[in-house]
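Supplied in structure tokens, the structure appears directly below.
A protein chain is absent from this complex, but the other protein chains hold their places.
What follows is chain A.
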Amino acid sequence: MADLVDSMLDLMRRLPPTRVEENVAALVGICPDYADDLLGSVDQPLQLRTDRATGKEYLACDYNRDGESYRSPWSNEYDPPLEDGTTPTPKLRKLEITANEAFDTYREMYFEGGVSSVYLWDLDDGGFAGVVLLKKTMTPTAPSEPAGSWDSIHVFEAVERGRQAHYKLTSTIMLQLVTHKGGPVEHVSEGVSGTKGKDGWKKEGETTLSGSMTRQTEQDWPLQDASSHITNTGKMIEEMEIKMRNLLQEVYFGKTRDIVYDLRSVDDLAKARRQRELQKELVGFIKR
């Protein structure tokens, strides 16, 4: 019943992004038969895990999950350990290791922190697919400091066509920004008038911007050897993230702000209306 999955996806597009995990869990509880459809098509914040063998952090999502276990890109081991967990073929694993190193450099250059993970898997029709994950979280040192998190999920499919490869890329970026203003903490540090404005009002509040955006692209790139797949997808993902970062900036800081101003005006609308009427009258008077 594709119809049911459509309704679940429509619902997830409407409910608050801050509660996506709780809501997906509830939907899985209502329709356990559709758990795989749902988990495969709704992007959730990436979970941070630590590789037991190397001590390095990696990202967990539906793509490196087998049952209840997650595979680390660094040691190729499942945690909790799995006897017969799915792993890439040796050839693909070699590419996966190189891809993890390359995107780790990419992560450091753009995010200056955070964690990255790349997972590859073979496709039935001969090609392969992969996911490039990036996550950075900013934890405030004080309640007045802004907090935020960025999660990138780039899923691609690669099909080799002679000396060319065709790529299909679907990118989702989840971004959350929270700012807390006023409140008892500032109050203590700055005395009784801490959160009191000059006008005598005592204020406190929180602003949260959260959400996700998804974009797709298909491109052909030349192929020299297997490592070309990394330079090709690297360039595509870099280009896509730059484009989407601009888009997120526009929507988060432009569009949502404009809508607030569509609800309430700082300027006195009645005064502006009166002025316009007066102007009209004057113009009419001059014409006469």
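The criterion applied here is as follows: a residue touches a chain if its C-beta (ideal position, glycine included) is under 8 Å from a C-beta of that chain, and two chains touch if they have at least 3 such contacts; residues count from 1.
Here, contacts and distances are computed from a predicted model.
Student: Leaving aside the chains on screen, match the unshown one to its UniProt name from "SUI1 domain-containing protein", "F-actin-capping protein subunit alpha", "Ribosome biogenesis protein RLP24" or "Cytoplasmic tRNA 2-thiolation protein 2".
Tutor: Answer from the record: the omitted chain is "F-actin-capping protein subunit alpha".
Student: Which residue from A:A26, A:A53 or A:L278 sits in contact with the chain not drawn here?
Tutor: From the options A:A26, A:A53 or A:L278, the contact with the absent chain belongs to A:A26.
Student: Out of A:Q164, A:T214 or A:Q279, which touches the unshown chain?
Tutor: A:T214
Student: In the complete complex, the non-displayed chain touches which residues of chain A?
Tutor: 3-4, 7-8, 10-19, 23, 26-27, 29-31, 98, 101-102, 105-106, 109-112, 136, 138, 146-150, 175, 177, 179, 181, 197, 199-215, 227, 230-231, 234-235, 238, 241-242, 245, 248-249, 251-253, 255-257, 259-260, 262-266, 268-271
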